[in-house]
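Working notes for the structure below.
All protein chains but one are shown in place.
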Amino acid sequence: MDNSEISGGRVADVINRAAAVEALMEERGMEPAAAIARGVQSAEEDWVPRNGARIVAKAWTDPEFRQRLLTDGKAAAAELGFSMPAHHRFLVALENTVDLHNVIVCTLCSCTAFTIIGLPPDWYKDLEYRARVVRQSRTVLREMGLDLPQSTQIKVWDTTTDTRYMVIPVQPPETLGWPEEKLVEIVTKDSMIGVSRLPGT
Amino acid sequence: MDNSEISGGRVADVINRAAAVEALMEERGMEPAAAIARGVQSAEEDWVPRNGARIVAKAWTDPEFRQRLLTDGKAAAAELGFSMPAHHRFLVALENTVDLHNVIVCTLCSCTAFTIIGLPPDWYKDLEYRARVVRQSRTVLREMGLDLPQSTQIKVWDTTTDTRYMVIPVQPPETLGWPEEKLVEIVTKDSMIGVSRLPGT
Amino acid sequence: MDGMHDMGGRQGFGPVRYQPNAPVFHEDWECRVNALYGHAVRLGLFTMDAYRHAIERMAPRHYMTASYYERTLTSLATLLVEKGVVTRNELEAAAGGAFPLAAPSAPGRSNLTPNYRFQSGELVQVRNVDFAGHTRLPSYIRGKRGVVVRETLAYPFPDAHAHGVVAQDEPTYDVAFRAEDLWPNDSDPATVHVGVFQSYLMPAGEVARGS
Partner (left out) sequence: MDGMHDMGGRQGFGPVRYQPNAPVFHEDWECRVNALYGHAVRLGLFTMDAYRHAIERMAPRHYMTASYYERTLTSLATLLVEKGVVTRNELEAAAGGAFPLAAPSAPGRSNLTPNYRFQSGELVQVRNVDFAGHTRLPSYIRGKRGVVVRETLAYPFPDAHAHGVVAQDEPTYDVAFRAEDLWPNDSDPATVHVGVFQSYLMPAGEVARGS
């Protein structure tokens, strides 16, 4: 942007702006350092797509869990020890089939079930995805490498309330009968957002 | 913008891009140099707000011309020797009164009766003016220094076809009886766009 | 198209960057580029509608941050490439760097209702239909009701003319809208006059039958 229009001076580098906020929060006794340490750990260790992968793998192998997951995703996630922030009051699990494909977006900002499927990648928060996937879902998915047959119906889920979504991808046929621990390894974050399908599905 | 996304290289400076277009038009035999010479002359000498000022001054002093101007602005302008591009098929003169204020915008691009009132200034073509003046006319005009009384009705004209508009400002009372040549001097481009009124009106 | 250029009524913008009686040009290249695009129009290389549409097709981040004459330059260069006069490679070689151009165009469309005539004083409804090509229907009046002040001249239909699609010239109307109707919750009372092509309008009585 035009620097001259802001406060009459050159805009500080974003790294310096971030450091300024941190320093002033420290000065005000808000203990940012501890929060950052916790936050970095949460982002790297707690809010990982492996959580969602474990939910998916269990749903594939345990029909009763699958039913509970489809009824109340947040409670089902809690069974496996996964929590969601207080303001995420509901988790909806969206089950893909051969004939139905679900894909998640947040057109107004970038909401996701981040404690379950991991923090969203850049492209999910970027203008292109948010503008286009609601309107040109099939085209956008094809451009992203997922060429769905015309017979597959598409449902796009716009995350406009604090209800959160996760996609249950179709289980690859050759993995039927695999143990849960092995199934966990094949489920990706992108497949739980719904911009890709797992190999062979 | 992110340079890396365009053609995989650093975006050339706008001055170099402009020179490139000019050089290639020259190479293709399109004679850009002569066109630029004519264009610079037109912008500096022909398409000047003094044209509109002469129309306004005549309308103030010649009631029959005023009537012809209000009926068919393009024909009235032609009487004084002012032409408009072929695609500007109609010129509408909008007469301000004490109780009525007209203001012109082009929300979709930056159309103006440029041969009559001069090429538009930056702010007219800028996003702020285009976004706001249709919706918050009184507020925007006040911010620009024109604080209209609540009793003055506002009409905003969005230039969405190739019909063009010009505002006939209210003649300052102390100039009543002045000769036309002297009146020409007091009419500004901004008063013919409608973002200002003349002193004392 | 529902593009970034469709600015009317959009919120979040600050004060107009106003300078009384501001200069038209700041740098030499601006005046030159302005002359060159006008020259190309006079040569018959493209229409004003095509010129405007090529600006609208600029990448949104580029559109939002470019100056007016950078938009002009981008449109001119895009159309020179699209018309086969130059290639993008030639442009980039001559400029010594990348030369961002506008995105390709969607197809145009011909007139929708060429034969109906609206009358002065008639209540009309603006069709609430999106269109991916060039259009001079600003989104802020879509689906809104206004009153025809008068019929104005016939012009080439922009949704066709920008795309080289055959269409009849069609009447336009000076339609008056109340700002309070367009934006009930955050607007200053005013009458907003919009020049509206006949194809964009329907009699207000037809509303119940759909868009």
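Just so it is clear, A, B and C label the chains in written order, and each chain counts residues from 1 on its own.
Just so it is clear, a residue touches a chain if its C-beta (ideal position, glycine included) is under 8 Å from a C-beta of that chain, and two chains touch if they have at least 3 such contacts.
On a predicted model such as this, the values are computed, not experimentally measured, just so you know.
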| request: Have a look at A:12, A:75 or A:176 and name the one touching the chain we're not showing. | output: A:12
| Looking at A:78, A:108 or A:176, which residue reaches the missing chain? | A:108
| remark: In the full complex, subunit C touches the hidden chain through residues 1-4, 9-14, 56-61, 63-65, 103, 106, 128-132, 143, 183-186, 208, 211
| request: In the full complex, which bits of subunit A touch the chain not displayed? Write them out. | output: 1-3, 6-25, 28, 30, 32, 35-36, 38-40, 42-43, 87, 89-90, 92, 105, 107-110, 118-123, 125-140, 143-145, 153-163, 188-190, 195-196
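The criterion applied here is as follows: only the chains that are shown with their structure count from here on.
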| remark: Using C-alpha atoms only, the most centrally placed chain is C
| field | Chain of greatest Cα-centre distance to subunit A | value | B
| query | In angstrom, rounded to a whole number, how far apart do the mean CA points of subunit A and subunit C lie? | reply | 38
| request: Can you tell me which residues of subunit C touch two or more of the remaining chains? | output: 17, 61, 65
| note | Residues of subunit B that touch at least two other chains are none
